[in-house]
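Yeah, one chain of the complex is gone here, protein chain that is, but the others are all in their spots.
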Amino acid sequence: MSGQVEAPALREAAGRPRRAVRFSRRQLEPYALLAPAAIFMTLFFAWPAVQTLLIAFQKANGSWTLDNFGAMARDTDFRLALRNTLLVLVLIIPIETTIALLMAVLAQSRLFGRDVMLYIWSIPLAVSDLAAGLVWFSIFTSHGYLNSVLQDLHLIAHPVGFLDYNNLGGLVTAIVLAEVWRSMSLVMVIIMSGIQAIPPELDEAAESLGAGAWQRFWKVTLPLLKPTLQVALILRTTTAFQVFGVVLALAGSALPVLAVKSESWVTEYRNYQLAATYAILILVLSSLSTVGYLLFLRTPREVFQR
Amino acid sequence: MLLLILACGGTPAPSGGATASTQTDVGKVEFLSSQGQAVNEAEGMRKQVLAGFNGTTDFNTSLTGAQMVPKLLAEHQASKVDIDLVGDIHGDMVPLQAAGALQDLTPLLEKLQKDRKFNSQLVAYGKMGTQKQYYIPWLQATYMMVVNKKALQYLPKGADVSGLTYDQLAQWGENMLKGTGEKKIGIPAATGSRGGLLSRFLQGYVYPSYTGGEVTGFKSPEAVQAWQMVKRLWAVTNPQSTNYGFMQEPLQSGEVWVAWDHQARLIDALKNLPDQFQAVPAPSGPKGLGFMSVVAGLAIPVGAPNQKGAEALIDYLTRPDKQKKTTAVVGFFPVLSDVSVSGKDAPPGVGVEAEAAIKQTNAKKALPALLPVGLGAKDGEFSKTYFDTFTRIALHNEDIQTVLSDEAKLLQALLDTAKAHCWPPDPPSTGTCQVK
């Protein structure tokens, strides 16, 4: 991370007529501010990460190869894992973002008991995916809470197999619900930190111009939330590519996803080359999604920064 | 191979062995174990088994076997070992031995053998295909079935629950489906870190029972027959089985009534509801009753800080009385051939399992299958082949013959890479084992 920092700075400085003085203090400042984090991440992340990634291009004996990528593509259920990962992600992200926006807006309105409500809404922040997987499994398993209630109400005669291997709808629903439950709070808190920062005068001005609540949300709040939403979406999408604990708990081998495959290659099959290859795929997909968000939600910094 | 759990109580061996004469404190022993991880088991190990050791033991179970291996390898690579004793299953010892991280314990074994009789097959496992002893056997176990007594009324006519064939098992499942409207058979087919042991069911039980071996008959006509049976069985198996890691849970919740698994993953059902469940041997097929035993061993890493303490602890843990106590705590069987855990004073659950294991071992058509031998680092991928074959045939409904010839190629590639010879019950090979 630290490597690319210096050289482009010089190029940029040279290319800008406004900044006539080279090496001005102001220009070096950002790099100085970034340096501690960059050095830290190089030592504890980039260095081991590069070591690991190189494994994906090696055979077990250390010679260089691209075979691992072919082996990954031929791996049983590789395509299913890719499809399922994308499917789950495409469902989770919009659902949780929408509900989290709703929650943030509700939190703004003066509802009775709002403080308690907000506390409850942020609790899942603190629940590990292990505990989350456990409890959602106990809800959906065939002798679980959901079937207990349905059977008590005489709505069903036999337990419904929500998590049956051939019940794709049931499996995906359970996983999406559990993941949304687990991560919605995070998105809500990020969005709320963004809403907080919107100058209330803007909203009030819009209101005095006769804009309704809905209009104010669409025309004022949402556009100003763009940078915040960008952070939330990037963060959640990259983590959703790694959806793991909840899938393992709810679906086992019935719904292969990339992260579980990668983990299995480490812990069960002990083939680090293949595990690293899967890791690269996850990395590439996440990076693509991030670039997408950065392009499509490009924020006009000038609004904030003159 | 003989799984020597003798029903006769036999000679109670004296506690305290030849090497235990040193009563001096051997200091603190860092004992990293992948066995006894459950909170209740770890507490039992500390309070009931390790409490009498003349030294202190840090019985550490915070890592699963899959996490221990990378940790120990990393310590070995950096030559900074802080673990004195490793307790883990055979499969996890393989990569450690391959990396040269384990000590040769031959002298210790010779000393211990003066006053205790280790099961010789288990001792042979500990040599890992070499002349040296890389681990001392600690505990052994097998896989069997546990049956809810509610299921017995649906047994096919003329079937003996302790002597089932695979066809009868499938028929039983069909009867239960008809009678209850639910699929009541369960197999542990989950994946990942909480994974089930389905691949062992296929390698060590179904394949030997149908083809007489694990590997050579992988795509034989007999194997096709086996997979047809698996499909029939899967049709009456609880479809949530892809989610089951430890069968004791769906057994206790009533989601399944009949389940195959590792004995330590079944024992809670037998312990908690002894009147509801019974343990029975695995079914048999046309070639016999294929079954597999697993062993957990005690190994000392190269460079262990407290060598003396580790040796003393191995001595302590393999004494007959401590073996019996450990057995009761973790639900495995002892590795000494003169220690019995069945009969009147058997620990809860373990005794019932021991009886089923004895029936399994002594069955007329018993066909003991070994854990894969000589595959080294390819051990995990070997099991994956069986799991993938199941996934494609049973879950994705692909053509049996096509799948078998595809996966046979992968299997052969693994054998070739490892240069592994055939192991029993497959007939011995002159070179690398060949899938026929």
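Observations on the structure shown:
Order of writing sets the labels: A and B. Residues in every chain begin at 1.
FYI, a residue touches a chain if its C-beta (ideal position, glycine included) is under 8 Å from a C-beta of that chain, and two chains touch if they have at least 3 such contacts.
The rule we apply is simple: contacts and distances are computed from a predicted model.
The unshown chain of the complex is recorded in UniProt as "Carbohydrate ABC transporter permease", chosen from "Sulfite reductase [ferredoxin]", "Binding-protein-dependent transport systems inner membrane component", "Carbohydrate ABC transporter permease" or "Uptake hydrogenase large subunit". For the chain excluded from display, the touched partners among the shown chains of the whole complex are A, B. Checked against the full complex, the candidates A:Ala73, A:Leu111 or A:Leu155 give a single residue touching the omitted chain, namely A:Leu111. Interface note for the absent chain: among A:Thr52, A:Thr65 or A:Thr173, the touching residue is A:Thr52.
When the full complex is taken into account, the listed residue touching the unshown chain is B:Ser253, out of B:Asn54, B:Thr106, B:Thr180 or B:Ser253. Against the chain not displayed here, chain A makes contact via residues 1, 4-5, 8-9, 11-12, 26-27, 29-31, 33-34, 36-38, 40-41, 44-45, 47-49, 51-52, 99, 102-103, 106-112, 114-115, 117-132, 134-136, 138-139, 143-145, 147-149, 151-152, 181, 185-186, 189-190, 192-194, 196-197, 199-201, 204, 207, 213, 227-228, 231, 234-235, 238-239, 241-242, 259, 262-263, 266, 272, 275-276, 278-279, 282-283, 286-287, 290-291, 294, 301, 304-306. Where chain B meets the chain that is not shown, the touching residues are 30, 32, 37-43, 46, 58, 60-64, 67, 70-71, 73-75, 77-78, 80, 82-83, 193-194, 248-249, 252-254, 268, 272-273.
Note that only the chains that are shown with their structure count from here on.
Averaged C-alpha coordinates put the centre of chain A at 39 Å from the centre of chain B. On the chain A side of its complex with chain B, the touching residues are 60, 76-77, 137, 141-143, 157-159, 161, 163-167, 248-254, 256, 260, 263-264, 266-271. Here chain B touches chain A in the complex through residues 64, 66-67, 69-70, 95, 181-182, 189-196, 238-245, 250, 253-255, 377, 379-381, 383-384, 387-388, 391-392, 395, going by the rule given at the top.
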